[in-house]
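Note that this complex is displayed minus one protein chain, with the remaining chains in position.
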Amino acid sequence: MAPYCYFPGCSLRGTGIAYEESLLEVFRLLHLPIEELRDWNCCGATSYMSIDEGSACVLSARNLALAHKGHYRDIVAPCSACYLVLRKTQDYVERYPRIGRRVEESLGPGRLRVLNEVRVRHPLEVLYTDVGLAKIKAHAVRQWPGGKVACYYGCQMVRPYADGDPDHNPVRMDELMHAAGVPTVDFPLKTRCCGGTLTGTMPPVGLRLNEILLAEAHHRGADAMVTVCPLCQYNLDAYQADLRRRSKTFSEMPVFFFTQILGWALGSDPARLGLKRAISGRKQIAQWFPKQRAEVAAHV
Amino acid sequence: MPEEYEPKIVAFFCNWCTYLAADLAGTSRIKYAPNTRVIRVMCSGRVDPQFVLDAFAKGADGVLIGGCHPGDCHYQEGNYKALRRFRLLQRLVSQMGIEPERLRLEWISAAEGDRVRAVIDEMTAQLKALGPARRSHAEAA
Amino acid sequence: MERRLKLQKEAEPEWARRISEHPGCEGVFSCLQCGACSGTCPLSIYMDFGPRRIIGLVREGFRTTALSSETIWLCASCYSCAVHCPRKIHVTDIMYTLKREAIEAKLYPRRLPIPVLAQEFYRAVRSRGKNPELWVVLRMALKSHPLILLSMIHTGWALLRTGRLSLHSEHSDGIAEIKRYLDLREVA
Partner (left out) sequence: MSEMNGTVRIGVYVCHCGTNIAGIVDVKALTHYAAGLPNVAVARDYKYMCSDPGQDLIRQDIRDQHLNRIVVASCSPHLHEATFRNATRAGGLNPFFVQMVNIREHDSWVHTNHAEATLKAIDMVRAAVRRVAYHEALEKGRVSIRPEALVVGGGIAGIHAALTMANAGKHVYLVEREPTIGGHMAQFDKTFPTLDCSACILTPKMSAVKNHPNITLWTYSDVTAIEGYVGNYNVTVTRRPRYVREDLCVGCLECLEACVYKQAKVPDEFNMGLSKRRPIYIPFPQAVPQTPVIDPETCIQFKSGKCKKTCIEVCGDRHAIDLYMQPRTEHIEVGTVVLATGFQTYDARRSPYYGYGHYPNVYTALEIERLVNASGPTGGEVVLRTGGHPKSVGIIHCVGSRDENTNRWCSRVCCMYSLKLAHLLKEHTGAEIFNFYIDMRTPGKGFEEFYQKLLSEHVHFIRGRVAEVTDASLHSSEEGQLVIRVEDTLAGFVRRIPVDMVVLATGLEPRADAQEVRRLFNITCSNEGFFLERHPKLAPVQTFTEGIFLAGCCQGPKDIPDTVAQAGAAAAEALALMDAGYMETEPNTAYVVEESCSGCKTCISVCPYHAISFLDERQVSAINPVLCKGCGTCVAACPSATIRQHLFEDEQIFEEIEGILEYA
């Protein structure tokens, strides 16, 4: 089968490195060929749209064009921001001639139509649709030690370009978890925004948004949270110390990438899942994955 | 052409669906290209191939036939008859060297005022791009 | 106390019309003012106007008020408003358009770090093709609230020791090409 084209985006090379590690591991275990897009560039994220949408679309158009040049059918964007901007670019060049012209100026004449010949996919949707729950179930060899999880979908992956999952109430991550033998809790805030970059720009606001999410997850009896986006994971994971300082009732919990959990279920060597990169809930992680203790200790 | 060339479209609209749709477009004040002239027939099934050929021969740049959606014909199945004839006409017309875009059959229900606009605007744009019909061919009919 | 009064001469209907022609802003005049957007927005409770009133300001043409608002910058573009709007208005895209206008008109609130971050990000990507997270955040902080850095020390350290902070900043090999692409705008 044709290999998937992997578009890491900047976060998976920095704060979200564990996402990359576990994602590639899961694809390896499921024998899904995947290659990194050569010479990719930043998707521009929300900031570019805020300054010049023409250029924002050009940035993503370049990545799409590169993918097409590499004869890929699907470009896999694990970061929700990348996923959204790529989809939005495809949408905009079709719908708005002005944007189309701007992009064509850059890519050169005739290159516009190729952009929509590449399918933009989120790994969650690839694993759900292309692989399927049955196959995950069949390959899930390992018992999950980590108790109940709250599946958190965030925003930009479900809105406005949701792929089959209803945007008001997505369920596919939950179903994947069940297939992997991981119990989930009913989490009503599953698509409530984590605040994105606000944790950095307006700490009090950003922190509060994440406090609400973590508190509710805990209240619902979750022992951990699962995410599909590097920024969500970063926000939920990196500031729990501050949140603990703000309220004594706050209790820490690990925040995983869904690929880390799947990787574990599929029997991967935990060392290959980037578990040691967690900032919060390291105690639980050390308990749940004893093999990791040595490693984790080294970092504490 | 010095000033923009305005194609002339002869339209045959059935009394119960498309003609009413055009009326609805009017009452809803929907604006569209002024290039069509509507001839009312009771049913698209009444549109005799000769009407279409005569229209082209006399200088129409396009002919538009409008009827009820399949299954909705006020006379049960007149629109199906129209469709069969239309297929025949398409071949005939293309043999006469008239571009296929110039002959069009559309199902437009009485509720689809905006569709009248869409179809007429689109067809007008296409015909403008094509330029005037080559009458000489048409007269061969 | 503040004197609240808007004279009709302050309104710029032409601007409103122009905005409505931007991609994604078509719906601005079909707004019902029902408040579904502000109601579902997780950040409206921190905003000076909130999405509903911003749309109200836009369609009445109160340009300066809208462009100098904090609301548009607090929008984290989670698109919750867009999927809830009973008139299918792309509120998020309207916010983007206003952000762009605010930066062009230099009307954005100076004390806010968010627009600064956006511009730093923009520059970084133009010069590198990729976003060096650490770099951008540092410059943003220095340019707006250096104090923010203090609050970041913990996190920064945690990231560093878990190997989640790349100190060297990656470049795209195709950076020359990217620059050329992006510069086209300036010439065009």
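So that you can tell them apart, the chains are marked A, B and C in the order they are listed, and the count of residues begins at 1 in each.
Assume a residue touches a chain if its C-beta (ideal position, glycine included) is under 8 Å from a C-beta of that chain, and two chains touch if they have at least 3 such contacts.
None of these values were measured; they are calculated from a predicted model.
Of the chains on view, those touched by the hidden chain across the whole complex are A, B, C. Across B:22, B:64 or B:123, the residue that sits in touch with the chain not pictured is B:22. Among C:34, C:105 or C:160, only C:34 touches the chain that is left out of the view. Contact between subunit B and the unshown chain involves residues 6, 8, 10, 16-17, 19-20, 22-23, 25-27, 29-32, 34, 37-43, 45-51, 54-55, 58-60, 71-72, 74-78, 81, 85, 109-112, 117. Residue-level contact of subunit C with the missing chain is found at 32-36, 38-41, 44-45, 50, 52-53, 84-88. One chain of the complex is left out; on subunit A, the residues touching it are 166, 168-169, 188-189, 212, 216, 219.
What we mean here is this: only the chains that are shown with their structure count from here on.
The touch graph of these protein chains has some other shape, matching none of line, ring, star or complete. Compared with subunit A, the chain whose C-alpha mean position is the greatest distance off is B. Each chain gets a centre from the mean of its Cα atoms; for subunit B and subunit C, those two points are 49 Å apart. Separation between the centroids of subunit A and subunit C, computed from CA atoms only, is 23 Å.
For the pair subunit A and subunit B, the distance between C-alpha centroids works out to 52 Å. Shown for subunit A are the residues in touch with two or more other chains, of which there are none. Looking at the complex, you find that subunit C touches subunit A at residues 23, 42-43, 46, 74, 76-80, 82-83, 90, 96, 99-100, 103, 112-115, 117-119, 121-122, 125, 129-134, 137, 140, 148, 151-152, 154-155, 158-159, 161-166, 170, 172-175, 177-178, 180-182, 184-185, 188. Of all the residues in subunit A, the ones that touch subunit C in their complex are 10-11, 13-18, 39-42, 44-55, 58-59, 62, 92, 95-96, 98-99, 102, 105-107, 154-156, 159-160, 167-168, 191-193, 195-198, 200-203, 205, 209, 238-239, 241-242, 276-279, 299.
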